[in-house]
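Everything on this sheet refers to the single structure shown next.
Every protein chain except one is present and positioned as in the full complex.
After this line comes subunit A, so read on.
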């Protein structure tokens, strides 16, 4: 049984729909929900479940193929080829738990979603400098 990615298109976002879908697959790879060998849903399945344009799905899959993350096997479908992210799942789970705790503290200090995102972005930028 393969994990079926649930695709969605944010209509208010300026990001092209195919890039949104590709990013959702990347996220699933990063979080370990998709691993090498898993089959991505067919274009027909994505269209029937999420109402996304078939050409958009095809374009997203081509983008992922170009990035070397998935491969199309003639007549069989599209399969995950490479994993993304180097952390193993145990580390990811621990970091996630810590983040949830941190988030609870942030809420106690009155931070809203946007404050949290801004804070995270600042920290990422600080690391780069």
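Here is the rule we use: contacts are C-beta pairs under 8 Å (C-beta built on N, C-alpha and C of every residue); 3 or more make two chains touch, one makes a residue touch a chain; residues count from 1.
Just so it is clear, contacts and distances are computed from a predicted model.
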item: Protein name as given in UniProt for the chain not displayed, "ABC-2 type transport system ATP-binding protein", "Anti-sigma factor antagonist", "Sarcosine oxidase, delta subunit family protein" or "Taurine ABC transporter permease"; value: "ABC-2 type transport system ATP-binding protein"
item: Which of A:44, A:94 or A:107 contacts the chain that the document leaves out; value: A:44
item: Residue, one of A:36, A:54 or A:85, that touches the chain absent here; value: A:54
item: Residues in subunit A touching the chain absent from view; value: 9, 11-18, 43-44, 47-56, 59
